[in-house]
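Of the protein chains in this complex, all but one are displayed in their positions.
Should a chain be cited, it is by its letter among A and B, assigned in written order, with residues numbered from 1 in that chain.
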Amino acid sequence: MRFFFKTDYNQDINLFRDGVDRFWYGLLIAVLLVAPFLLEDFWLGEISYVFILAIVGIGLMILTGYTGQVSLGHAAFLGIGAYTHSVLLTMGVPFWISIPVATLLSAVIGALIGRPALKLTGVYLAIATLAFAFIIEQILIRWEHVTGGFKGFPVPRPEVLGVGLVDDVPFYYICFGALVLAVLAALNLLRSPTGRAFVAIRDSEIAAQSMGVNLAAYKTMAFSISAGFTGFGGTLFAHKIGYLAPDAFNILLSIQLLLMVVVGGLGSLHGAIYGAIFVGSLPQLIAILRDYLPESVARQPGLEPGIFGLILVFFILFEPLGIYGRWLKVKLYFSLFPLYKKATFKRQKTYTKSERNR
Amino acid sequence: MTLFKADNLAINFGGIKAVDGVSFDVQKGQVFTIIGPNGAGKTTVFNLISRIYNPTEGKLFFEGNDITEVAPHNIANLGIARTFQNIELFEHATVLHNLLLGRHAHRSGNLASQMLFLPSQRKAELAHREKVEHVIDFLDLQHYRDTYIVNLPYGARKVVELARALCTEPKLLLLDEPSSGLNTEETEDMAFWIHDIRNELGITVLMVEHDMTLVNEVSDRVLALNYGRVLALGTPSEVQSHPEVVKAYLGG
Partner (left out) sequence: MGGWTLSEIVQLLLNGLAAGCIYGLVALGFVLIYKATEMVNFAQGDLLMLGAFMAYALIEHYSMNYWAAFLGAVLFMAVFGYLLDTVILRQVIGQPQFAVVMLTIGLGFLFRSGASMIWGTETRAFATPFTDGVTRVGGFVIADVNLSIVIGTAILCGLLYAFFRFTRIGVAMQAASQNQLAAYYMGIPVKMIFSLVWAISAGVAAVAGILLAPVSLIDVTIGLIGLKAFAAAVLGGFGSIPGAVFGGLVIGVIEQFSGIYLPEGFKDVAAYIVILLVLFARPQGLFGNIGRKRV
């Protein structure tokens, strides 16, 4: 077991707890940096996809995991980011300008929807965000001269100095850089007063308010920041799928995004990343699984959503803290060996807590 | 000098007068206690001061300014902090994190500087940490610094809530039943702390309390409420011997 002796307040503030942490994260970054020299393009594409998902996951984690607000409509923000970016590119706006513009627009729309939604709680918020996502999807379908309607349009492939930015290797580095930026921004936010206010709202609105947190302002901010991250991820997502059509941003995607934060572990950035790895590799896992299933089941189109559902149910029932929670338990088990008590993480008995009174 | 003043405060809930024409003023440096049987309207008075409820009638003054219309989240900025009867902590965060949130009213830097964590932000965070550490020392919470609230015993949670309120550096501290749920020993500690908060930190305390030993030990002034109305106001002994108060407590 490692002990942490604190000699400086900075130790609680720094991103890495100590040299050991710094070493492992440094190693991880180094490995990811040299990966393009070692891996085939297919795998680079898969990893880029995980990076993109992780950015979106961080966005949703800030809203759902840290601020405690559920959104069933985050695919809409992903769509707003993707469409804005691609439309701007088509109009000839440079790649490096259109990304921040699309990110900003997503954040602004997030604030616009978040502002009235902040009076809503729990179920009502979930339903309102769901409704919002359907409306956005319909707009993408009907605003034909901009979005190409049902048919959609191909995403331009910008080049700089003859190098295709969205070719496998450059795109890998762009996604990696974007993820690092997103993680840093999120970590900084969470160690600042704003991030703490989010957590406070999640755990007790009334206490947060009495400590000076302006609930309306901070909830709107959480929505907007979350939408901004998601839109940012969306701009890269557009290149990943290569062709934009409204049905790419339907309710199924929203649920997939939520699945990501639930499976990863609510309330931690690690969770968002683990969740992204999980959801990103799910299609591969299912493909492998198909080989082992009887023919009649394996060829069913309903198999994939079914497995989604199963995973969701499984995690909510048995591992509500997600993969990251399980990882912490395993770590504790080994560091306390042989003294680990089974009851350490036993769920407390709970009764229906009314949410009718807030 | 008058720090806080309630003037003819009243609130109705669906026709029931929960608080009815209550006036009192709290002098700077006092420990002012509100007592009364269950349902007398004590916590309602607190919720009126925190601006969770809007009074139907009457006004609130703090440092001579009318605060009846101030938004609830601005109350902390003015220098009024509170604790809750049933403990409202941020359960899935550490004690340190909870106390740092108590510094929210003193935050600095805009969103961009926070997301970039500029050096000024780090400096501000260090200053917050130092303040929080003083409070931790003051209330002997060193042991629990990195513990999550869900893993804390009840008595410790009560102290953490008090600590969080102190971290806002309030001028007026509202304590809603500080001794409820505590054992005798913990209640004695609480009495010492309330003393120290007043004498060492110079913070004025307004509290709601049931435990008459604690009330007698720390209070300068006592206000007795029943059915939302003032029964008596005076020193602890005056109020306790007041015939109306005796009647209200013994039933009559």
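Following the convention adopted for this analysis, a residue touches a chain if its C-beta (ideal position, glycine included) is under 8 Å from a C-beta of that chain, and two chains touch if they have at least 3 such contacts.
Please read all numbers here as calculations on a predicted model, not as lab measurements.
Trainee: Considering the complete complex, identify which of A:G92, A:G162 or A:P301 is in touch with the unshown chain.
Mentor: Within the whole complex, the residue contacting the unshown chain is A:P301.
Trainee: I'm checking contacts with the chain that's been left out. Which of A:A107, A:I201, A:L258 or A:I277 qualifies?
Mentor: The single option touching the absent chain is A:L258.
Trainee: Taking the full complex into account, find the residue in A:P116, A:G164 or A:P283 that is in contact with the omitted chain.
Mentor: Selected residue, touching the omitted chain: A:P116.
Trainee: Among A:L27, A:A131 or A:A287, which one touches the chain that has been omitted from the display?
Mentor: A:A131
Trainee: Of B:F62, B:F84, B:F117 or B:Y144, which one is in contact with the hidden chain?
Mentor: Here the residue in touch with the unshown chain is B:F84.
Trainee: Contacts of chain A with the missing chain: which residues?
Mentor: So the residues of chain A touching the unseen chain are 64, 68, 70, 72, 116-117, 119-124, 126-128, 130-132, 134-135, 138, 141-142, 206, 251, 255, 258-259, 262, 266, 297, 300-303, 305-313, 316-317, 320, 350-358.
Definition applied: only the chains that are shown with their structure count from here on.
Trainee: Rounded to the nearest whole Å, what is the centre-to-centre distance of chain A and chain B, using the mean of the C-alpha atoms as each centre?
Mentor: 39
Trainee: Spell out the residues on chain B that touch chain A in their complex, using ranges where they run on.
Mentor: Answer in residue numbers: 50, 52, 71-77, 81-82, 84, 88-93, 96-97, 100-105, 107-109, 111, 114-117, 121-122, 125-126, 129-130, 133, 164, 168.
Trainee: For chain A, which residues are in contact with chain B within the complex?
Mentor: The touching residues are 9-10, 12-13, 185, 188-189, 191-197, 199-200, 202-204, 206-215, 221, 225, 267.
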